[in-house]
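What you see is the complex with one protein chain gone and the rest in place.
First chain written, first letter: the chains are A and B, and each begins at residue 1.
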Amino acid sequence: MQKILSLLLLGCGLLLAQPPSGIAIRNARIVTGSGPILQKGTVVLRNGLIDAVGENVTIPTDAWVINGEGMTVYPGLIDALSTIGITDAAATPGSARPAATPGAPAATVSRGPEDRPLTTSWLKAADLINTTDRRIESARNQGFTSAITWPRRGIFAGQGAVINLAGDKSNDMIIVPSTGQYLALVNGGFGAGYPASLMGSISYIRQIYVDADRYARIKKQYADNPRGLNRPEYDRALEGVLESQRLLLPANRRVEITRMISFSKELKRPTVLYGLQEGYLALDALQAAGLPVLINLKWPEKAREVDPENIESLKVLEVRDKAATTPAELAKKGVKFAFYADGIDQPADILKAVRKAMQAGLSEADALKAMTITPAEIFGFADRLGSIEKGKIGNLVVTKGGIFDEKPAIQHVFIDGVKYDPAPDTQTPAAAGARATGGGKEQEQQ
Amino acid sequence: MKKFFVSFTLAASLAFAAANDTFLVRNITVHPVTGPKLDNASVLVVDGKISEVGAKVTAPKGVKIIEGKGLHIYPGMINSATEVGMSEIGSIRETSDTGELGEFNPQLRSSIAVNPSSEHIPVTRANGITAVITLPGGGSTENRGFAFGALNPVIVGQSALMHLDGWTWEEMELKRTAAIQMKFPTIQMLSPRAMMMDLPGAFPRNTFAEAKKSYDRRIQAMHEFFEQARRYQKGKESKQPGLRRDLKFEAMIPVLEGKTPLMIVATRNRTIRDAIEFGQKEKIKIILAGLEQLGDNAAKIKELNIPVILGETLTLPSSEDDPYDSTAALPGLLHKAGIKFAFGTFDTQFARNLPYQAATAVAYGLPYEEALKSVTINAAEIWGVADQIGSIEKGKWADLIITDGDPLETNTQIKQMFIKGKAVDLSSRHTKLFEKYMSRQ
Partner (left out) sequence: MKRFLTALALSAALASAETFVIQNATVWTMAKGKFTGSVVVKDGKIEQVGEKVMVPQGAKIIDAGGQHLIPGIIDAHSHIAAEAINEGSVSVSSMASIDDVLNPEDIAIYRALAGGVTTANILHGSANSIGGQTVITKMRWGTDAKTMLFEGGRPGIKFALGENPKRAGNAAVNVGGTPRPQRYPATRMGVEDVIRQAFIDAREYQRTWEEYKTKAANGERVVEPKRDLKLEPLVEILEGRRDVHAHCYRADEILMLLRVADEFGFKIRTLQHVLEGYKVAKEIAAHGAGASTFSDWWSYKVEAFDAIPYNAAIMHKKGVLVSLNSDSAELMRHLNTEAAKVMKYGGVSEEDALAMVTINPAKQLKIENRVGSIEPGKDADLVLYDKNPLSNYAKVQKVWIDGKMYFEREKDLADRAAREARKKGLLEKEKAAAPVQKKDGAAPRRGGPAE
């Protein structure tokens, strides 16, 4: 069924291979994200890029024109940490433990760091993209045009990629093929050997970076002059680590935040922290550290189906009450933060979660930044994406009313200059996650 | 049963009458516990029983005299929840005889599994404890849904009150069935399978609704068991022809008759509440044991006059938000609420530390006299043996300790101990090893 569908879509794409030479959205409110808001402006998309933006823009004669009156145009939203597009079993939890060395049998019980447990540092999200992942469309229907997507299995899970949330082939979707290494502090689980604890995981990561630095040095030494030296033994795990210098470290609770800040210093590599729901408790430390952070929008909530007589601790209640103040507090401190939606099942709940942070004091402008220009800056692709500027990739969201309104009405989504309209009822929470198809590419504007 | 007990004590007193269980302790500070302390007083023991207490006691001719100058005499202490004699080495299952398989086992008798030569007996005794309750189900933990592969142990057997002296368990028995021990079920969010393997997380959790349903079912099963026992009782009373003797139901009859209390281990608010409700519905006498909190049950416990056996005061608060001293303050709260209680340690290893548990409660609000009573007379009253032990009063067994000070203080030394008037050896595996290795050059 799925196969048939993608064939159909493919056929469609071939038939209508000629897109309009340009699209202009006229008389719209334009939130550029880089300069002031244009109350009545025009954006022109051509050749997949933003060709022009401003209040007095001449619309090319051959462009399709969209009347933007009553609408707002935003830069396309970016989810800074997700697994969208990755359906490959090797990169998602529950799959068999991969071998550290190609060809070697998967070790079931790791005896130490030398077995490179829970490591697939060489895996690239860019190589794993599956265009049929239904989440691509449902995220798009909520205004997301890009995501940074990561293999998420193990300690050294692999390398993230910046992707656009539309494309016939996965290659079309890739914006940045490798943008860092995703690290998690997990253990092998019962009976799986080293590491079996948080302590063990941290010591393992430390050893890997010590090994990687040496590996780089001896490889260089050998490349400079191999004579008389034994060749360095090839190590796929270290290769993967070396080719992804930026690392993502998990830091949700205050204690994890301070712990990972010092760990980052020790590892001496560009670091992005993710989680951060207790960030409001570690403001000074975060400000002093100067690390960019990714905030999980899945705010902690009371678990359902629990014993009503089991009263949670004051600490838990306070975090639940205050977690959503983190973005506003970090904004005050000038800490660079982006949002991600890990764990939010219904895409429609993502913007709802952002609104919660806004109710806790986050300005609309800062909220938008956290889903547009800031993730682009953090991962180094702000020259291509993240704001509505001439020459950038043509990723836009057009809404009736504001995107942060309680019931945002997303009219059009543009990715690489191509227009996608959310299909009917994809915006109701129940339908968004469950729908298989619909809301496909529209090549024509009536 | 009762008949048996009476004839047994008779036989015992005859056997010991000629032995050295007649003596006078004089010039000692007597702490009868049930009355004010008497300075420079005497205690006369005849045939193992306290015969006279007071400032002026005339000793029969030739009686052995113990000089008590500068010392104190107290009733021996009672630890109201232990595994003493039933478990030797904690980690070795083979040395433990608590926790039988099966759901309803009221017929199991803990006293017959008490090993009179357990090393724990002299060790426990050395700190002034002369009698203990032995728990067939062990520990103070609630019913967590399984134990050693047996799901749902609920009624775990008969708790006995045992003297810590005797050649056989029979000689040690003060009361064979002091109570029937029940471990009240709890709401288990984890499946029993996950708990058994100690692998929380590896198995899906029950939803609260599911867990509550299974909890309710288990309570229903308990009621059904009681119902069956009642039918058996009626059948027996009416001499129903062909009624087969059933050990389980037979053991329940004294509970149904209100003669033997059901000692229900229930630690937290809901379980305590439900345990009380269970007892009310079944119209039986209950004792609550192992409480970690009072919850909202204080008034009810007081109203129904339910005695309580408290566990360790030296234990951690049960939740993060509890005041740091909540466990130590709990006995004081019970006292304020007018609830009668005694202390137990619910184990073997630390049974000897009973007095320090009581003393800690004093630091955090329990009046000293109450603390002392809770390890002596209150325990005797709760177990229905206040006519035999628990204070220094005429007619009671001479379960006595002579000390150089307050027996609830750690540094106090127990100088001598008498159980049923018989001087008990205070040496133990510990003192013997001490002497042996102190002498190593």
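The rule is simple: contacts are C-beta pairs under 8 Å (C-beta built on N, C-alpha and C of every residue); 3 or more make two chains touch, one makes a residue touch a chain.
Bear in mind the structure is a predicted one, so any value in this text is a computation, not a measurement.
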{"item": "Residue among A:134, A:320 or A:333 that touches the chain left out of view", "value": "A:320"}
{"item": "Full-complex contact with the absent chain, from A:37, A:199, A:303 or A:365", "value": "A:199"}
{"item": "Hidden partner chain, residues of subunit B it touches", "value": "88-92, 119-120, 197, 199, 314-317, 320-321, 323-325, 348-350, 352-353, 356, 359-360, 362-364, 408-413, 429-431, 433-434, 437-438, 440"}
{"item": "Residues belonging to subunit A that touch the chain removed from view", "value": "70, 109-113, 188, 190-200, 202-204, 206-207, 210-211, 214, 217-218, 221, 225, 228-230, 232, 254-255, 258-259, 261-263, 265, 284-285, 288-289, 302, 311, 314-315, 317-318, 320-321, 400-402, 405-409, 411, 424-425, 427-428, 430"}
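Heads up, the rule we're going with is that only the chains that are shown with their structure count from here on.
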{"item": "Centre distance in Å when subunit A and subunit B are each reduced to the mean of their C-alpha atoms", "value": "62"}
{"item": "Interfacial residue positions of subunit B with respect to subunit A in the complex", "value": "187, 189, 199, 202, 207-209, 211, 269-270, 319-321"}
{"item": "Footprint of subunit B on subunit A - complex, ascending", "value": "190, 305-309, 311, 313-315"}
